[in-house]
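Everything below concerns the one structure shown next.
Omission of a single protein chain aside, the complex is shown with its protein chains in their original locations.
Naming follows writing order (A and B), and every chain is counted from residue 1.
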Amino acid sequence: MAEFLQQLINGLALGSILALIALGYTMVYGILRFINFAHGDVFMLGAFAGFYLTPKVANFFPTPSILSGLVVMAMAMAICAAIGIVIERFAYRPLRNSPKLTMLITAIGVSLFLEYSGQLVFGAAPKKFPALIPVYPMANLGGLSVTSNQIIVLAVTLLLLVALRFIVLKTKIGMAMRALSFNPEAAALMGVNTDVVISFTFALGSALAAAAGILFAVNYPAIDPLMGILPGLKAFVAAVLGGIGNLPGAALGGIIIGVTETLVAGYISSTYRDAIAFAILILILLVKPSGLLGKKEIEKV
Amino acid sequence: MSALLQLDKTTIRFGGLTAVSDLDLQIGRNELVGLIGPNGAGKTTVFNLVTGVYQPTAGAISFDGQLTANRKPHQIARRGLARTFQNIRLFPSLSVFDNVRAAFHLHLRGDARHALWRGNGFFAEENEIAAKVLELLEIFSLGKFRDVCAKNLSYGDQRRLEIVRALATKPKLLLLDEPAAGMNASEKTELMRLIQFIKDKFQISVLLVEHDMKVVMGICERIAVLDYGVKIAEGKPTEIRANPKVIEAYLGQ
Partner (left out) sequence: MNFPRAKTFLLGAIALCFLISLFASQINSYWLFISYDVGINIILAVSLNLINGYTGQFSLGHAGFMAVGAYTAAMITNQFGELNTFASGAVFLTALLAGGLAAAVAGLLVGIPTLRLRGDYLAIVTLGFGEIIRVIFQNMQSVGGARGLSVMHGWTNFFWTFGFAAITIYVVVALVHSTYGRGFVAVRDDEIAAASMGINPTKYKVTAFVIGAFFAGIAGGLYAHSKQFLTPGGFGFMQSIAIVVMVILGGMGNTVGVIIAAILLTLLPEFLRPVAEYRMIIYSLLLIILMLTRPQGLFSLRKSLSVK
């Protein structure tokens, strides 16, 4: 039983990270009906931003602390938000009226570009992510060992989810985002500046991916330019699982995939770990393509 | 004489909305029937029900003696039901010739193996089909456009092509969804002549959904009127024209 709860917590931590990435996918899809293939690589860039920023920030914070960690994360999020805006502006916006397939292929091109430029600039060999946050003695809750890193992952994720909820439900721009996701033409007619809102959505999604990157790197310190591929794909599956375009769904999907994958790897076989997400994808698309929390879209003839 | 198309108490609900309610409708052989009603009355929905795009929530539909329940659109089409669409659905990247040729697919005797083997039988059938396609195109004055890409045709020609393509399947019943939409007066007169011609020459039944009253009253032998998914009247054009319920449905919008 203790073993099971242990795995559950591991799964929750992984799932939280996937959830953060999945939110970016789902927000962009909700507004543009477009799968941003390069999103997983923004996650990677976030981790690398953290890698390069940590020593610089250490000049101001002699000893690593939660605060210094949050500062690095905030800076990485800002950098990636900017990157997301740039990508949208130059690679996706010109194609907004093109068939979806064109955009998908462009996104694949952007993804490859980020990965291979990363290999060139950062070097292809994995790097060790610096100790960003001090590791506190493990909490021991009734026989379970929970690392402080895991608690931080869960706490930060929760914080970001609350912040996101606030932005989407309570701010003007959040309302504009929701309007755009329901009906772009009507929203534009109501005076919503489509370009700004779309840029903002990309920025938001990218910032969350960056946070995920840092949290991931803190827990699994080996980072390399291709690290975003698998988490990116799994996060996309999470978004589809929850109902693509549906924010709570993305978070739910992330948790489910994280937990399932960890449990399967722990109890059945760790070698099939990566295939779990894809198996779930195929299952959900066969059984309920609109996702767990999504609504069916009927095509008008 | 059994009806070619029969709808019995057909109902369809989309969530909370009942689009078509308790509809009884019969089309016999070689009849020209009109289906009219204000916008949103459910006319295209009826088409989608008959062709199998939607499954009814209640009631039964049968075509040519067989129920259409749980049949896919292409299966129903194979029984002799053809349709055109409100927003023209041609095959844009194919030529005019190929658009019609694709419709002869129904009556192909050969299949993939013959296409691959390319024996004499294959070429004989292909030539036979080509001749029939051209013949059909000529009847409807589209022969000169045979190699033109379908999306480059004028609007009126596209509508005509869609009808020709539907005819190529040799249907028993042809469903026309607002064929006069976007046409001017002379084009509409030509369309009326065309539909009458099709019914007579090919000996088929036609169910016509149309907004233009002149067209409907001009050629339909019988008219059914829908309002909010319910049939409020049915009868000869003169009867419908004078029917107070119909007038109210159209005016009281």
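Everything below uses one rule, namely that a residue touches a chain if its C-beta (ideal position, glycine included) is under 8 Å from a C-beta of that chain, and two chains touch if they have at least 3 such contacts.
Just so it is clear, the structure is predicted and the values come from calculations on it, not from any experiment.
Asks: Pick from B:R165, B:K199 or B:K231: which residue touches the chain that isn't shown?
Replies: In the full complex, the listed residue that touches the missing chain is B:R165.
Asks: Can you tell me which of A:Y136, A:F166, A:F182 or A:F278 touches the chain that was removed from the display?
Replies: That would be A:F278, which touches the missing chain.
Asks: Which of B:G28, B:P73, B:G156 or B:P237 touches the chain that is not shown?
Replies: Looking across B:G28, B:P73, B:G156 or B:P237, the contact with the absent chain belongs to B:P73.
Asks: I need the residue numbers on chain A that touch the omitted chain, in ascending order.
Replies: Counting over the whole complex, chain A touches the hidden chain at residues 34-35, 91, 94-95, 98-106, 108-113, 116-117, 119-120, 229, 233, 236-237, 240, 269, 271-272, 274-275, 278-279, 281-282, 285-286, 289, 301.
Asks: Over the whole complex, note the residues of chain B touching the chain we left out.
Replies: Spelled out for chain B, the touching residues are 51, 53, 72-75, 77-78, 82-83, 85, 89-94, 98, 101-106, 108, 110-112, 114-116, 118, 122-123, 125-126, 129, 151, 165-166, 169.
In the analysis below, only the chains that are shown with their structure count from here on.
Asks: Measure off the straight-line distance from the CA centroid of chain A to the CA centroid of chain B, and report it in whole Å.
Replies: 49
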